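The structure is given below, and queries will be raised subsequently.
One chain of protein is taken out of this complex; the other chains stay put.
In order of appearance the chains are A, B and C, and numbering begins at 1 in each one.
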Amino acid sequence: MRLPGKGLNQGAKPITFAFNGRHMTGLEGDTLAAALLASGVHLVGRSFKYHRPRGILTAGSEEPNALVTIGTGGQQDPNVRATQQELFEGLEARSQNCWPSVERDVMAVNDLAAPFFGAGFYYKTFMWPAAFWEQLYEPLIRKAAGLGALSGEADQDRYEKAFAFCDVLVIGSGPAGLMAALTAGRAGADVILCEEDSRMGGRLLAEREEVGGKPGHAWAAEVLAELEAMGNVRLMTRTAVTGAYDQGTYGALERVSHHLPRRHSLKGSHLPRECFWRIAARHAVLAAGAIERPVAFRNNDRPGIMMAGAVRAYLNRWGVAPGERVTIFANNDQAHRTARDLHDAGVHIAAVIDSRHEAPDGGPYQVIKGAQVCDSAGRQRLESITVRSVKGEEKIQTDCLAMSGGWNPSVHLTCHLNGRPVWKREALAFIPSEGAVPGMVAAGACNGTFSTAGALREGAEAAAKVLEALGLKSSAADLPQAEDDPYRIAALWAVPGKGRAWLDFQNDVTVKDVKQAATENFRSVEHMKRYTTQGMAADQGKNSNVAALAVLADATGRTIPETGTTTFRPPFVPVAIGAMGAGAADEGFKPQRFLTSHGESDTRGAHQVEVGLWYRAAYFPKPGETNWRQSCDREVTLVRNAVGICDVSTLGKIDIQGADAGKFLDFLYTNTFSTLKAGKVRYGLMLREDGFVMDDGTTARLGENHFVMTTTTAAAGQVMAHMEYVSQVLRPDWDVRFTSVTEQWAQFAVAGPKSRELLDGLLDEEVNGETWPFMGCGEATLLGVKGRLFRISFSGEHAYELAVPARYGESLFRELLKRAEAMGGGAYGMEALNVLRIEKGLITHAEINGTVTAFDLGLQGMMSTKKDFLGKPMSTREGLMAEDRMRLVGLKPVGAAKEITAGAHLFTPGDSVERIYDQGYVTSAGYSPTLGHPIGLAFLKEGPDRIGETVRLVDHMRGADTLCEVVSPVFFDPEGDRARG
Amino acid sequence: MAELIAKSPCDGLLPVTVGGMSLTEEDPGAMWAVAPFNGEDKALSQALEAAHGMAFPAANRATGKAGSRAVWFGRGMALLMGPEPDAKLAEHAALTDQSDAWAVVRLEGQGAEDVLARLVPVDLRAAVFKRGHTVRSELKHMMASVTRTGPQAFQIMVFRSMAKTLVHDLKTAMEAVAARG
Amino acid sequence: MRITCPLCGERDRREFYYKGAALVRPAEGADLDVWHGYVNLRENPAGPLDELWYHEMGCNSWLKVTRDTATHEILAVQLASEAGLGGET
C-alpha cells in the first residue's frame, strides 16, 4: 500500500510493469519489490527444496526469497533480485521454481514430505540399485532443483570491462562512506566512491533520523553535490565492489542499463548491460554497512514476514507500507523505530514483541516485553502470529511482521584474502579483523558501530588514517550532529519450540537441520555448512550464517567464537559470467593474426584455418575439386613437378646482433653456429633445461655479428621468452641483442624444380648455383625492393624462401602466383606442405610434442660433444637415452586396407591389442601422391632397429586396423639431390 | 616490368569516427629498433642527439617530436620513428628495421582516455600520463605500445598482423564510451 | 596481484609470465644430482620465496621477485640480470 506524502520518490513518474502477467503501476525510483508491495503483492516466489510460498524479506541485494526472472530468449535473465531491480516502463517479471503458477505449485508436495528431507538425507539413500541413480533418482532431483532457468540461447546483451585507479576506494555511501569520501576528497586525494544502490546515501535514505539538523537524505544530497563538484572524486552508483584481491586490486560490478527499458541494452544499441571494473586502489575505506538478521521461529518464512529495517526502507524511501496491521518482533532498540515510523505514518501497529524484559516502551502502541513470537499462520500471506510471554501464548492477527535479530556487519570483503572476522561480544556480531586486507580500513556499521554519529566519526577517522599514509594533509572534519543512541541488544537466535524454524530461507535449512548435523558430528562450522547446505544459496549466507553458527554453538556446547567463524569468498554479490568475460564473444576471444596474403588467398577461395592465433590457407580448391584431398594431391604434385608458392611468414623470425651473438647461439642450440660462414644457413635444434627438445629451425648468418633465426610457428613466442631468459638471467654479460622480425617480413616459399626459373627477372641479379648455393642466404633486390633470399627447402625440392618488407607482401604473393601459374605451378597450402614434409621425414610440433629427445628423433648426432649447451647435462640422463624409447620411423601400409591415421597406436602382429603391448603411435599421416600410397611418421619402441618389420596399426576411434611396414622416415629422395641440385 | 605495391597495415580498416572520437592510421615513416650494446648507452645517446636531435629516451618516455621521435620500447630499446637511422648509430647499438612490423594508429577526441581504460591495464589519465609519456603494456590481449601525443590524443601500436583486432577492440570500446554519453 | 617492475612501475599480474623459483644455475660439469636438484627439486616454502617473473606484456625484463607464498605480499623486486643466477660459466 502506497502512503500519500511519504517516501523520497513521491510524485515521481508512474511506470507500468507486469508481474506473472498481471499489469500494475509503480513509481520511477521504485525497486520491483517496492512496487509489488505497493500493489499489495507479497507472494513472489517459492523456496528451493520445499517449494514454500515466499515473499519479500529484505530491501537489498542480499534478498534470499524474492528472486524473479526477467525477459525471454536471448535476454532471459534468471534469479534477478526484486529488491534490487529498478522499475522501468514495460518491465515484465515472473516467479520461478514453481509450476504451474506461484500460487499453485505442484512441487509444494515436498513440504509434506519434509520429515524425510532432513539434513543430508540424500547421502543415506538412493543407493539401490546402483544404476537407478543416473536413470531415476538424479533426473528427478535435478528437475526439482535449481532456481531460474537460462533460455539456452546466446546472450544478446553487451558487456564491457574497464580498469580504474585511485588513491582511495570508498566502498559504500552511507554516513561512514560519505564522510570518508568527503574528508579524502577535500584533502585532494584521488577518490572513487562505489555504491551498490541506484542512489547514494545508504541507510540515510531509509531512516528518519536527522543529520546536521536536516533529514539524513538531505544531508547526503548536500555532501554528494560537493563531491560531484570536485575534480578528484569519482562517484559510481549501481556499482557493487565484488572482490578484494592482492596489492589493492578490487573487482566491481556496475549495472549500467538494468534500470532502462530493454531496447537500450539490445545489440543494436552500444550501451552495455554491465561493466566489470578492475580497480587498483592504494587504500580502501570499507563502509559497506550491515545486514539485519532474522530470528528463527516456527514458520518464520511466510510472505509478509520481513526484516524490520527493510520495512522502514519501504516506508521512508518509497512511501510503501507492507501491511495494514503490522507487528514487530525484535531483540534490540533499533527495531522499535519501525513501529514509531509506521505509527507516525498512520499505519496500525498491532504489537511490538521484544524478547527483552527491559525493552523501551515506545509510542502509543502495545509493547510486549520479555516475549517471543513462536509461530505464524497464513499459507500464501501472513495472517497471524503466536506470541509466547509470561502470560502464556496469544494469537495476534497481523499481515506483516517486521523482525530483527540485530545486525551483521558486512565483513565479506575483509574475508577475501583469508582474513578471519573477530567476535565483538557487546554487539553480538563479527567485525573485521584489522589489516585483514592490506590498505583497507573499516568504518561504521560494517565495523560494528551502529549509530549514525559513530558512523560519521569512523568514516572521517578512516579517511584521516588513509590520508596520513598517502602523505596528504587532512583538515579536521566538522562532524554534523546525529543520533548517537547506544546499540542495545540481547542475544536471540532461535525461539525454542516444535516445528521448523528457518535459518537459510532459500536453501530451506532449519534449526532442526543444524542440530541434526551436530548430532551426526558435523561439529565444525564448515562441516555443518556443507552437510546442511546452509549458506550455499544465492545469498551466500548473508542472512543466515551467524544465526546458524549460534545454533551450532548452542548444540555443541561451545561459544560462538569457539565454534569458529564463517568465511566469505568473492564475489560479494553474484556476477554475470558475461560481465567478467566481457569482450570475448566470437572474434573478441583472442587476437586474430592475418598474413599479408590472406585477402588474396580468400579471393582464390582458399579454405583458411586457424593455426594458433594465425589464419593460414589449408588448400586452394580448383573448379571441379570436390574434397580437400583432391586439392592437396594436386598441390603436392605441382610442387614436385613444377613450382609452388606458400606463405611461410607465420614462422618466428628473430634478428640477433652483437659481438657475442655466435657464442650465444652455440649455447642456445645443441649444434654449433659460431663456425657458420656469413651468407649460409644452418638447421638447429634447441633443448629445454630438462634435456627434451623445445624447438627446431634454421638460422642464417647475415654478417659477422648478425644472425636471423627461424622458429616454428607454434613456439615463436616461447623461444623469444627463452632467449630473453638466457640472455638476461643466465648470461647477462654477453653482448647480444635480439628483436622479433616475424611481423617485419612477409616470407614466401618458392619450391619445385622450376623455382629458379621463376626467380629469373624477379631478382635484378642472376640466380644460379654459385650466387645462391644450397643453404645460402643474403640480401636481394626483388622488383626494386630490398629483401632477403634464403635457399632452404622444407619440401625436399629445389626451393627458396623470399622475404620482403610486409607492406609488399600481398603484391609479391600475387606476382609469384602469376609466374608460378604460367609455369604450371601455383599456390599450395598447409595440407600439401604437410604431405611434402612427411615425404621427406621433416618434423613439426606433431613430432616435437614436448616429450621427445634428440635421440628419439634420430638427431643425437646434432648434440655437440665439443661445447656446452643449454639442456645438455639433463639430456644425458639414462632415461633419455634408453634403447627402448619410442623413436621416429616412417610407416607405409602393406596388405589390403591401405590406411594410416594420426593418433593410431602400433602393435606387434600377434600381440593382443592392449596397453601393455603398445609399441608406439602415429604422429603424422597423409596420402603421398608422389608415391601413390599413404605414409606416416610414428614413434615406435626401438624404431630404427625395426626397419623392414611389420607392425599392426589400430585406430579404434576411426575404425582402422591395418598392417604397416616400418621404413625410414625419409620416404622421398633420401640423398637429397633434388634440393641441392 | 611489374613492381611491388605497398599496403599499410590498416588498409581498408580506417578511419573510424564514433561520437567525438576519431581513430586514424598514422604513417610513421621509418621505424627502427635501437638497442645499445653493453656499455654503449651514453655513446649511443650522444650519437642519436647528434644525428637526429634527440636523446635516447628514459624508461616510459618518448623524445623528439611528431615526424621524428624516439619512443622507449622496453628494456634497453627505443623505437626510432620517422628518419632512417644514421649509419653511425650502428657502432653503438643493434639496429633492426621495424618499419613494417607494427600497425600505428592515432586515437583522438573527448573520451579517448575512457576508451583506453577499457583495454589497457595502466593508468593513462592526463594527471599521471602526460604528453611524451609512453608505456609498453597490453591492449586487451595484444602486446602494445601506447604514447600520449596530445591532450586527448594517443599513438597506439600493435603487431601488424593484429591490425584488424586492434581496430575491432578500439571501435567496440569507442562505441561503448559514446553510448554512455 | 600487482608487481612493481623496476622499469615500468607497478603493473597488473596479467602482464607477467611466471617461471618459478629463482635458483643459481649449476656449472655445466656439475654432477647430475646437482642438476636434478636445480631442475626438479623445490624447497617450496610457505613464506618468502625468490622467484622469476617475466614482464612479457611490458618491457621484456626478467625479474627476480621475492614474494610470500602464504600472503602474496611482495617483499622485493630486482632485475634478474643483476641477480647473479647464471652460475659459473
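Throughout what follows, contacts are C-beta pairs under 8 Å (C-beta built on N, C-alpha and C of every residue); 3 or more make two chains touch, one makes a residue touch a chain.
As a working rule, contacts and distances are computed from a predicted model.
Student: Can you pick, from "ABC-type branched-chain amino acid transport system", "ABC transporter ATP-binding protein", "Sarcosine oxidase subunit beta" or "NADH-quinone oxidoreductase subunit K", the UniProt name of the chain not shown?
Tutor: UniProt lists the chain that is not shown as "Sarcosine oxidase subunit beta".
Student: Give the labels of the shown chains that the missing chain contacts, considering the complete complex.
Tutor: Result for the missing chain's touching partners among shown chains: A, C.
Student: Which residue from A:Ala846, A:Met862, A:Val894 or A:Ile947 sits in contact with the chain not drawn here?
Tutor: A:Ala846
Student: Would you mind spotting which of A:Tyr245, A:Tyr365 or A:Tyr828 touches the chain that isn't drawn?
Tutor: Reading the full complex, the residue touching the unseen chain is A:Tyr245.
Student: Which residue, A:Gly148, A:Gly644, A:Pro732 or A:Pro929, contacts the hidden chain when the whole complex is considered?
Tutor: A:Gly148
Student: Return the single residue from A:Pro115, A:Pro364, A:Pro909 or A:Gly948 that touches the missing chain.
Tutor: Result: among the candidates, A:Pro115 touches the missing chain.
Student: Contact with the hidden chain only, please: which chain A residues?
Tutor: 48, 76-79, 115-116, 118, 121-128, 130, 133-134, 138, 141-143, 145-155, 157, 159, 161, 243, 245-246, 249, 251, 278, 416-418, 512, 516, 519-524, 526-527, 530-531, 533, 536-538, 540, 569-571, 574-590, 592, 609-611, 688-692, 694, 845-846, 849-851, 874, 877-880, 882, 901-905, 913-915, 918, 921-923, 954-958
Student: In the complete complex, the non-displayed chain touches which residues of chain C?
Tutor: Where chain C meets the chain not shown: residues 1, 12-14, 17-21, 32-33, 36-37, 39-46, 49, 51, 67, 69-72.
One rule holds in what follows: only the chains that are shown with their structure count from here on.
Student: Would you say A-B or A-C is joined by more C-beta pairs in contact?
Tutor: The comparison resolves to A-B.
Student: Let me have the rounded angstrom distance from the C-alpha centre of chain A over to the C-alpha centre of chain B, please.
Tutor: 31
Student: Among the residues of chain B, pick out those that touch two or more other chains and give their numbers.
Tutor: 75, 121-122
Student: Do you know which chain A residues sit against two or more other chains?
Tutor: If we look for residues of chain A contacting two or more partner chains, we find 163, 278, 280, 728.
Student: Quick one: which bits of chain C touch chain A in the complex? Just the residue numbers, please.
Tutor: Listed in rising order, the residues are 1-3, 10, 12-13, 17, 19, 25-26, 28, 30, 32, 35-36, 38-39, 52, 54, 56, 60-62, 71-74, 79-83, 85-87, 89.
Student: Where on chain B is chain C touching in the complex?
Tutor: Residues 59-60, 74-75, 121-122, 135-138, 143 of chain B touch chain C in their complex.
Student: Touching chain A in the complex: which residues of chain B?
Tutor: Result: residues 1-9, 33, 35, 37-38, 75-77, 93-94, 96-102, 114, 117-118, 120-123, 125, 127-128, 140-142, 159-165, 168-169, 172-173, 175-176, 178-180 of chain B touch chain A.
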